[in-house]
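Have a look at this one.
Here we show just some of the chains, and they stay where they sit in the whole.
Should a chain be cited, it is by its letter among A, B and C, assigned in written order, with residues numbered from 1 in that chain.
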Amino acid sequence: MIMNSLRGGIACVLFVLGCVTASTAPAADRDKLLSEPGVYGTFVAFRIDADWGKLDHPTRIAHLTVLKGVVEQYREKLAIDTYLLRGLSEHADLLVRVHATELKDTQQFLVDLQASPFGKHLTTVVVFHGLTKKANYVPGFPDNLKNDLKAASESGPYAIVIPIRKDADWWALPQEKRAAMMQEHTEAALPYHKTVKRKLYHATGLEDFDFITYFETAKLDEFQSLILSLNKVKEARHNRRFGNPTLVGTVRSLDQLIEVLAQ
Amino acid sequence: MIMNSLRGGIACVLFVLGCVTASTAPAADRDKLLSEPGVYGTFVAFRIDADWGKLDHPTRIAHLTVLKGVVEQYREKLAIDTYLLRGLSEHADLLVRVHATELKDTQQFLVDLQASPFGKHLTTVVVFHGLTKKANYVPGFPDNLKNDLKAASESGPYAIVIPIRKDADWWALPQEKRAAMMQEHTEAALPYHKTVKRKLYHATGLEDFDFITYFETAKLDEFQSLILSLNKVKEARHNRRFGNPTLVGTVRSLDQLIEVLAQ
Amino acid sequence: MIMNSLRGGIACVLFVLGCVTASTAPAADRDKLLSEPGVYGTFVAFRIDADWGKLDHPTRIAHLTVLKGVVEQYREKLAIDTYLLRGLSEHADLLVRVHATELKDTQQFLVDLQASPFGKHLTTVVVFHGLTKKANYVPGFPDNLKNDLKAASESGPYAIVIPIRKDADWWALPQEKRAAMMQEHTEAALPYHKTVKRKLYHATGLEDFDFITYFETAKLDEFQSLILSLNKVKEARHNRRFGNPTLVGTVRSLDQLIEVLAQ
């Protein structure tokens, strides 16, 4: 009952936010940013401070309206996705994923986000960056494996982000040895290709990891089986660090996130 | 004397809270959630902020009444258990264990909990997730061992949660070698089967551990002997991380916890 | 001079606190709790928050009077010792050591302590637990060594608490190999038996260490020589973690501690 009356209040608010949305610019070519190589993906996990919850309801709504404006303004250039981590990840409440052709555009968006009235309640707890690339090893894979990888994967609502650091031995291996191990890795992952969506970001040098792996699934048990399969191939022995932190959350549109934040 | 008069005050309060409870929905099928495979278990340890203790007594009671309402509302879908960690674990005061068939329901509950007036005083310090599964190795065990494992275990008041990460060698072992080691592990644990209740959650991929092990006992010395026995079997050499953090507390009903929090 | 006038103020206060003390219950059988096996020892290190120092003097005195009442109330069941860490340990100001036959009694005391007006200014930074046991290896030692171990050790004012985690190899060793190494360890420690008091707590499973070792001495150089001797025996190579954190402080009666806290 308490919850229901709160939700009623939010419904009105969303109407108002909807008006703001109507005037925003056309979105960037999201599909291209999300599928092409040479794109920078950035993951930023935020914690919301204790003061946010103490603001009165109209103030929070006003702040979230500005937030929405900031995000919409950048949809021309960037592909922005939002996630709710609260309850499923330690120390973080929100996750923002940004795809851009230049990292300085991502930075400008994040600076404006943090300068907004809502953003002043955010602390950055995790930043991951990576670059999408043409598949390194796939060209040498057998044709049937290449074909299997073309099938579409199902999506959300669960999203998991796992950063990986390879050991020094991995990088010292000749390319063909790494390719053979990656083929074994890919074959082990294949049974889960349909139920678990994967996306790989190359992070070496941009931070303290070599890869950022992004997963989306409706079936967490399938996701777990995928990771267990990957643990068993030889390439896994070259993971010096896997996760730590692992981010777990649910895909939420900005409007859905705003509904949670308005509570 | 000071303590006694405080306790008198709480007794009245609990009466009031009792009235709220009377109107809540029927509980979820707790037994099923707590015994079947394919259920997600989530452990969240919270620290209470310093401001909570500075609120006046009627405000705290009002906030705890809302807390109780939030928890009761979710008992339809979730099995929720509560624990007091304060004094026995570092950096955390409370532990909530939630069993659900979908992790997004757990998240919704935790989001509502943190949005409640009491929840705004909580900081999440640890989140563990895991999936219950049919026993992996038990089917191949000898019949007498299987039978011994069917006996009931005694419960509380002490609860201990130990996360475990296996090393890369463990996952590279063939299934039958792991099964043999797990049989040795199970036989080492058998003498403590009656006095120490155990429950296993598979965590790989959902966070930075492979297993979350939950223990409940009235005899902490028996629990310690169990862990010492398990340390001596070959499988223990594949624990890359064991504990760190280890959570230790006591099982408390929500009403008992509220009594402590109202102080 | 400033210090002296402050100390005058405290002297009066202690008189008042003395009155409160007079009405408290008879102490638990301290000697038994401190000497027998099967007793749980808990070490809790606290940091005092910045607000405490900003309270006016009469308020601090009033809060410390309540603190004294809380501690005295539990002396019936528990053996409680207090230490000053400030200046000698990082991140912590006070240490409380509690011996109890049941850990839930210790928890109840610590919960009441933290719910007291002074306790609301405390943050728990370290919690160690352990169980006292009959000496594991001593029964097999030669008689002269056993006799030497019966001599009394001198006490305080310095107290050092060092947690230890053994490696996996240690637990995999057969009992007689561990016994032989522990005899070498004990012989290396013997020259310091008189000047350095030692007490061992078995922590495995109750937290992320296997042993909590407590030392008391008036001669820190002798204590250091003891640790250097122990570093040289074979058993030391099985210490995966030694200290980190190491707690160093001085033994202080509750009244002495209150004098410091009232400043």
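In the analysis below, a contact is a pair of C-beta atoms (placed from the backbone, for glycine too) under 8 Å apart; a residue touches a chain by one contact, two chains touch by 3 or more.
Keep in mind it's a predicted model, so treat the numbers as computed, not measured.
Counting every copy of the one repeated chain, the full complex in this structure comes to 5, with 3 of them shown.
Definition applied: only the chains that are shown with their structure count from here on.
Of all residue numbers seen at the subunit A-subunit B contact, under half occur in both copies; the interface is built from largely non-matching residues.
Most remote chain with respect to subunit C, judged by CA-atom centres, is A. Taking CA atoms, the transformation carrying subunit A onto subunit C includes a rotation by 145°, reported to the nearest 5. Work out the mean CA point of subunit A and of subunit C, and you get 47 Å between them. Taken residue by residue, subunit C touches two or more other chains at no position, since every residue touches fewer.
By the touch criterion stated above, subunit C contacts subunit B in their complex at residues 38, 40, 42, 44, 49, 66, 69-70, 73, 103-104, 106-112, 114-115, 120, 124-127, 129, 131, 168, 171-172, 202, 204-208.
Contacts from subunit A toward subunit B in the complex involve residues 2-3, 50, 53-54, 84, 86-91, 157-158, 160, 162, 220-221, 223-224, 226-228, 231-232, 234, 236-237, 239, 243-246, 248-250, 260, 263.
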